[in-house]
Each structure stands twice: as C-alpha cells, then as structure tokens.
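A single protein chain has been removed from this complex, and every other one stays in its place.
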C-alpha cells in the first residue's frame, strides 16, 4: 500500500514534512494547499505533488491522509473536516490553544473514528526515544524523578509571545508531553513559577520568558521542567530520568565533535541553533511513524488525547503563574 | 598569631575538622571534648590536643575559638555558652531544627558580638567555589536560573529520617544555602513537592525521600532544587547557573578518569560514594577560611543569618509538603 | 549548468554516490553501468538513470563526468579511457595498488588535461573538515604533531587482506592522506611497524592487522598513525593536531548522546559500526564538492597526485614491515 497524502500548509514545517514524505517508499505527496501559492509551488516542484484547494484535497477519495501544518487557529477546524471526510490526520501541535475547543474537536474525531496523530516530534528524536527504550527495557527500574531542561537560543518578539498563547502553551507544551511520555503515568499535581527577566517586553505583553514547573503522578513520581527563552550557547534540550536502579540521560547534540585547547582551556562548539536543525531526524521519523501506523493499521501515538493532556497542564500552569503575578502586583 | 582551638565533639565530622586544623600553620588544636572518651583519645593522640571537659574548654582564656561538632540539639546552647565566653565559633549546620530557637541563639551572638561561622561546607568545594567566582567575574552576566541536583547514594534508616527533622532540614538545607549563595539575592517565594517512593518506611515515619523545590527572588531569579535519597551510581552533586550571557556548571567528581570500552559501550566508574570523600577538600578549606577570617579580623561567612535563612526555607518546604500529604489523605 | 553523470559500478559505494548525486540540484545521474545488471537496475529505478554499457557511457557526448566505483584493478584503465573521452572523473581510492601503474595513469590524465578527483572521503567528514578549518584559521599556530587513531571494528577475511594489497594500501592509505592533509607539507621520512595479533590467518596470508607509522616532513613536523583491524567498541576514528598555540582534536561520533548510570558506572553506547554509517555525510559532501568544482571550474582536490602520494607512503611502509618480518624469521 502506498499512502497518498495531502499537505495543508506549505510553510517551514510543511516543507519539512513534504521532504520527509518524499523519502518514504510507502507514501507519496499527492497534493499541497497553501493560500500563499508561491510556497505551494516550491513544494510541488520538488515533490511532483499537484497544487490544489483545501476542499478539493479534503474531498478527493484518492487521498488517504492529510498533514495539517497550517496556523494553529485553523487546526481544530481542519481536523474536524478531515475526520468527517474519512482522512487519517497528522496535525502539528497544538490542536488549539483553548482546551474546550480541543475537547470538542476530539469528540468529532471519536465519533468519526478518525485516525489522528499529534506532532510532538521530540518523542521521535533518536536520543529521547532511546531514553524511553531504556526505561521500557528496565535499565533504571521504576521511574522516580524526571528532569527536563529546555531552553530556546533567544526570545521571540514580544508580540509573538502574546499571540502564541504564552510560554507554557507555546514552548513548555513539548516538555509537558515529554514528561508524560517519560513518567509513564498521568500527572495529578502541578505547580508553576515564571518570570520575565530575559525581555521585559515579554512581561509587558503578559507572558513569562523563564519558567519552571513541578509535576507529580498519583504514585508519587515527580518531574521538574525548566524553560528559558535564552541560551547564548545554543538550543539546550536535555532530559534525565532517575529510577530505582539508576539514571538514563540524554545530552545535547552538536554538529561536530571538535575541541580546541589552548591556555584558556578546552572549548567545544556551541549547540545547534534551533529546532529545525536539532530535530531534523525527529521530524523525519515522526512522519515515517505516521505512515507506518497507517499501512500497518496500528494505533496513532502521540494521540489527540496526548495533545489535550499536555494542553491542560499548560493551561493550569498559565493560570497559576498569572494569579501569582496578580498577587505580586496587588 | 596562632589560633588556639577547642573541639567539641570527636565523631566523624569532628575528626575531619581536627585533621584540617592540624594541617594549618596558623592554628593548633589545644583541647578536645567528647562524652565518649575513646573518640576524644584518638584525636588527642593524633594532634597532641589535651582532653578536657566542655566547661574547662569554654572557660580557658588561652582558647580563642571552638569548633562545635556535637549532636544538632546541643548546637544552639553551646553557641550561646561560647559566645558568652568570648570565643569565636565554628558550628556545624544546622544551628537548631527549630527556627525560633535559632533566632534566640543569634540574638545572644549579636549581643555578645561573637564571631560565628556556620558549616555549609559546600560553599568551599573547589568546583562550586569556582562557579561562584565565575558568576562574580561576570562570566554569565545576570543570574537568571539556578539548577541544583543533589542525591544521596542510599536512604538513611527511617528512624534517622524522622529524628533528623526531615529531608528539607537534614539534606536540602545544604541546597537552600547553595541556592542563596548562587542566586546572590534573598528568596521571597517557595514551592515544594515531595514523595516517599524510595523507602515506604520513610513515608510512614512522616518524611519524604524524593523532593523538589522552586525558589524565586524579588527580581525574578529562579532556582530549582531536586533531592533524592537514592542514587545507585554514587553521590550526585551538580549545579548549573544560567545567566544573561551564558551558563556555568559544575559536574560531579570521580576518583579516576579511567574508561573501559567494549561491545557494551564506554563505561566510566560510578561517582564517589558520599560526602566524606566528595567534600574532603571542602571541609579542609572551610576550616582554613574560618581560621583566616579570625587571624585577619574579617567577617565570618557563611554567617549565623545564613544558617537561619536556609532553615526558614526548609521549614516552609516541610510545612507545604506536610499539608499536601494531609490533603491527599483526606 | 546541470552536470550529467555516468556511474560505473553499482555496488555498495556506487549506490552511495548515486544517492548523493540524486540529492544535488546541479547534477543528474544520466546512466549507470554494472556487469551485474540487477545492481544497475536498482539504481536506475531509484534515480531514473538509464542502464548502459561502459563504452556507450564513455562515448556519450551528453555525459560530462563519470564516477568510477568499480573494483580497484579497473580504476586506472577506466580513468585513462574517461580522460581520453574528455570526461571529468571522480574515482574511488586507490587508483591502483601499484605505484608505477598510477604514475602511468596520471601521465594520461595530465596529457589529456582531464579533471580527476580521488575519493578520500574522510577529508569531507564534517569533523575532520572542521579540524582543517581550525588549522587554517590559525587556532593552533604552526602544526607540530599529528596523531591519527583509526581502527576497524573487526578484521576482514584473511583472503581479502591478501587481495586488498595489505593493511597499508587498503586501510592506512586513508590515514596517510589524512596526515598529509593535516600536516600541510610533504612527508620526507617514514618508519613503520606491524604485527598480526588480531587474526593469525592474516599473518599467514602475509599481511598485518595492527600497525603504526611515524612520518616526518622536511620542516620537522611529525605524524603518528595507529591502525588495528579490531575495535570491539565500534569504528574508532580520531585525530589530534598539536601546534605551537594549542591542540585541535576530533572525537568519535555516536548515534545518540544517551548515558545509563548505575552501580557499575556510567555507560555510553558503542561507536557507530563502520564507514558506511560513520562517513555517510562525508560521502555526500564529497560528491557535492566534485560537482561544485566542475560547475565552478575550480581545481579538483584531492587530486590524482594526492592519490599517488598516499600510495607511495603505503608502499614504503609495506616494504619496511615485510623486511622486518623476513629479518625476524631469519
């Protein structure tokens, strides 16, 4: 079976997915849609996909699946349309910034029995995937404490920070998913702290740029997440999982293994710059996994529920930090 | 000037301090007191110190300073006695498990104008001291986020856990001091989580064995501390300080730099077993610093106030976690 | 300009080059030749290249360049044929196992003014290329001492060892080229040692499996190479370049950055298995460089002379070690 795929959205991440599909033997990119036609043309030229309208793609019975890589506020609606059209769906995270809207959308998914996978790409990073494999293989025994460090190289414009739903929904949502993935249990308790010390404009826009969260499961496992919008030394992405038998950890990736030593010491290069470089393998493997689940008829993971759970944690953290800011002002 | 020192308490940590004093040219151990005379005899034999009673040492005008290495519940009382006797005082942490008692004790110290240094030995660890030096030299700009990982190799007996004042006062108190040391500002907000998942008996004794804390200063700097009573790979002691210009971090120490590589991978030895090995340099430098401050007439640091501040954070964390446990039970 | 390429040889390395060409915008694989047609068919199917005979490819005026990935004993002859046919040539190393035959071949290349690049892929490995860039940027000052460690994961069959020309021509030839590349000067003195201690059958076949060489340039720079056909922990490929101002080194690559720690210590995974994984980027960049040199009309590097120089060092080392074995037997 060759999966025939329609791509919605031909921006940066859409291009990444188009390239991943073009490298798969069991899938082909049949059509691409983007209101900005130049972007669509570029992908069409590279992959041989036709350019088409959103509705035409949704209604084409020859198309098995859609990849939703459009702006966030269109995700839920397009998931619903695709679900009703009987398409399998790969959707970039988040499904929506509002939890209620996500719940409504997932009801449609459930009613139509649609297959939905949400793009938490980091689960497919070879390093974090290996950490998960080690946990499952029993290398650390029972998981006790998860530590996630996640830092962007530099802050986004303050107006983006506001529009994005805030740090917890825009950035830490990946780490909430990673925490659930590594803990292997649902979170029942959460506590958050945040500051705007990297860029005051972000604080004025009502968001934070430095934040930490503690999570706890019913059995007492704990996770700690730290986020910052600043890391002068590159995109910092690490996890540690401590268990009853030991520790498994994934360090950052670098482009080379070169070190220069002199009277000032030993210097290794900074980390990769950002997610398009750091997670290039993850994006590819993610799409492979989606296509494989389709051709083999296995369950989609991460699922719509995974998307919802991470968002709910982000909503709680957002509210808690907002309250603390109000209190501090009062 | 040679500082003449009386040692109160000839247990494990007393011996460590006695050895540190014996290596200093500017100090000598004049007398040692311990109700268990065999312990005192051993130190006397090694250092030439006389064995004497507590009161005799306190009242000997030839003795300039005392080192208090007795059980915790005696510290406050002995500090007061020494302060009134005009001695300079080095006291093992904590001053007392009860904050009110510490405040009363520090009043006596203040009234008598006594010199008091509290034994937060980790400030003198060459690694953490270098982190502090780098911060002060501006290597990371303004401090934004401090991450402290501190794990004991294995849990103490549950009865110790109860008697010790609990994880926050017994173990994390060191990390509270380290957080204050590295943040360079007072903490104004704290949030704690704890679990007893390493040893259920510790939970039954009313304590936790796995805990995390988030701290915040008035200017918005954040610190995160994680503690566990279990680390199969050795005594895990690390700090990271993220600032506006970069990151300074201190990794764990090992006894050797040897690696064995074979078809299973590359294996380095486990970490040092526990604090007497890991902080052997710190204990020595701590005493050197105390004696140097005495001979040079400079301020004592860490001070009694430092001891109080760390205890207050531990008390707040203890209360918060206890409340959460009550709520969970209800 | 789009470079039209004919591929001679559709084995493992031929496939690697075909894939590299298919990813380039400025080149296309026009034709593929292999006496074993199934292999050629596979590449044809993947790239759209036609299957053709050797002579047809050589004589097709629409083909600009050939990639020679046939067995070693055919290289020299095919280089000559291609040179006379006016093709640019990318040839896998070595040009021939016999130095005289190489010199004859290079005469034809010179007379026909053909463009020839020899496949010393390691120069294009991002790690070693970065080492070279650092040297050229002056990071280590004047180069003084180069150390190259190169170990295969496991020995080839003894019959291969014999047929391949021996360790120095088959394996260390890469390191001879790397040494010349990093020294930046010609070697004027060489001394070699070899043993067959990994597999006695290799010794019986007249070859060695463990060998070291010292090289020296006219200005006194020194290089040391160590080779072994055994490395249980994976394919070991490292360089160190010591200069008047410091050291630049490239460590091994791993698939992940994951470490597992427990009471036995900290374990990282073994190295990548062998050259097809380790040098996957190098093979791609090598072909890019060949095509770029063609389209931009710049000089080919590494050149035929580079191929000859490395072979001459290998011949000298082979002779020296063979003599030492004779002496030892006598």
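So that you can tell them apart, the chains are marked A, B and C in the order they are listed, and the count of residues begins at 1 in each.
Assume contacts are C-beta pairs under 8 Å (C-beta built on N, C-alpha and C of every residue); 3 or more make two chains touch, one makes a residue touch a chain.
Computed from a predicted structure; not experimentally measured.
Remark: the omitted chain is touched by one listed residue; of B:11, B:86, B:184 or B:246 this is B:246. Residue A:269 is the one among A:42, A:269, A:288 or A:312 that touches the chain missing from this view. Remark: the omitted chain is touched by one listed residue; of C:65, C:89 or C:231 this is C:231.
Remark: the residues of chain A touching the chain excluded from display are 232-233, 261-270. Mapped onto chain C, the interface with the missing chain covers residues 142, 144-145, 147, 149, 151, 189, 191, 193, 195-198, 210-212, 214, 216, 219-222, 224, 226, 228, 230-233, 236, 240, 242, 244-247, 324. Counting over the whole complex, chain B has residues 126-127, 130-131, 134, 139-140, 245-253, 255-263 touching the chain that is not drawn.
The criterion applied here is as follows: only the chains that are shown with their structure count from here on.
Relative to the centroid of every protein C-alpha atom shown, the closest chain centre, again from C-alpha atoms, is found for A.
Annotation: 58 Å between the Cα-based centres of chain B and chain C.
Among all residues of chain B, those that touch two or more other chains are 232-233.
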